[in-house]
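One structure is given below, represented as structure tokens, and several questions about it will come after.
For this depiction, one protein chain was excluded, whereas all remaining protein chains were kept in their positions.
Chain nomenclature is as follows: A and B, assigned in order of appearance, with residue numbering initiated at 1 for each chain independently.
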Amino acid sequence: MHAFANPARFLKLARPLTAWLGWGGGLLVALALLDGLVLAPRDYLQGESVRILYVHVPAAWLGMGGWAALAAASLMQLVWRHPLAAIAARAVAVPGAVFTAICLATGSLWGRPTWGTWWQWDGRMTSMLVLLFLYAGWIALAEAERERSGDGRLAAIFGLVGAVNLPVIHYSVLWWRSLHQGQSIGLTGTTIDPAMLWPLLGSALGFTLLFAAVVLMRMRALLARQKVEARLRRLAA
Amino acid sequence: MKRKNQRLALLLAAAAAVVAAVLLAMSALKDQAAYFYTPGDVARQGVPTGRAVRIGGMVQTGSIRRAADGVTIDFVVGDETPHTIPVRYRGIVPDLFKEKSGVVAEGRFEAGGRFVATEILAKHDENYRPPVLDANTGEHKSRSLK
Partner (left out) sequence: MSHWPFIAGAYAVTLVATVGLVVASYAAMRRAEREAGTRRDSR
């Protein structure tokens, strides 16, 4: 892991990877969503509205995966003092928040025609909204810490503590009776028909690649800005 | 190397403490955080009449009755226990509201034990599959991988 401690070595890999991930992810998302929107069958119970699955579920996974990555980067920063960890955490926060917001918005648009409501304070929805607030709080804290030229340690601790919300989201439909249905994809199998599962997995993989491309872009931007700031400090000294 | 291990151990201990605290709080919240009561819960604990609550369960087969006025609907909610709750609702129900399907109703219990709902929500399960009719039984066939 410390092979990438040197930003120059990281950038050498990140530059070509950004384009590959970005175009690959975009193409995969386009194909999978076309499949989900046109070719995939409607649901026996929910009818056409089931097509919202192909954007809602990948967004939910990425919103949660984003915080998992943020927590992992926080751990690397606190324990191993990896120089890129704080940069990675800051690069993940905004895309993670965006996908969490997409999850909540599409979920609301899915809930109205199926459950008959835009929003209910059930365990799953509330814990997902908490995740969005955690992202907002983390972004504000990291920004405030950076302005006081801190090393991001407070944000890293927040990132680790906030990770307890992830199992709460996951188990919210199992621990508490909720309006949201239980999980459809588990370790032992799935309750989703193959004709619907494939566009879902394709879309999830495509959005994940796009997410990775966005994280790399933001890391490169942060590294470049850091370089400019260091140069300005040298000039001022 | 030593300091790294120290930091790691400290963090893991702190993380374990936080997780334990949250899990404890969650299990304590288990009953309060339940989004609705089932007929079994209501029979076991009893729910005071006149207080706004949510009940949920399955709409019993053949229990849906539409009144002559066209907007009042009566049905019975059951669960895996033998207990059931009769529900009355005036208004438009969601498309997914049907027999043998999940429902959550918000409202109050009347003195006679009937639940008068002010809002009806449909609850579906985690199965997603195309509408395929089984030629033999005329039932929707499950093609899930489970």
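Criterion: contacts are C-beta pairs under 8 Å (C-beta built on N, C-alpha and C of every residue); 3 or more make two chains touch, one makes a residue touch a chain.
Keep in mind it's a predicted model, so treat the numbers as computed, not measured.
*Asks:* For the chain that does not appear here, which of the shown chains does it touch in the whole complex?
*Replies:* Among the chains that are shown, those touched by the missing chain are A.
*Asks:* Which residue from A:98, A:125, A:142 or A:160 sits in contact with the chain not drawn here?
*Replies:* A:98
*Asks:* Please identify, in ascending order, the residues of chain A that touch the omitted chain?
*Replies:* 11, 22, 26, 29, 33, 37, 47-49, 51-52, 55-56, 59, 94-95, 98, 101-102, 105-106, 109-110, 112-113, 207, 210, 213-214, 217-218, 220-222, 224-225, 227-228, 231
Note that in this section only the chains that are shown with their structure count from here on.
*Asks:* Between chain A and chain B, what distance separates the C-alpha centroids? Give it in angstrom.
*Replies:* 29
*Asks:* Could you pull out which chain A residues touch chain B in their complex?
*Replies:* It is residues 41-47, 50, 53, 75, 78-80, 113-117, 120-123, 160-161, 164, 167-168, 175-179, 181-184, 188-197 of chain A that touch chain B.
*Asks:* Write out the stretch or stretches of chain B touching chain A in their complex.
*Replies:* These residues of chain B touch chain A: 4, 7-8, 11, 15, 18-19, 22, 26-27, 29-30, 33-36, 38, 56, 93-97, 101, 104, 119-132, 140, 143-146.
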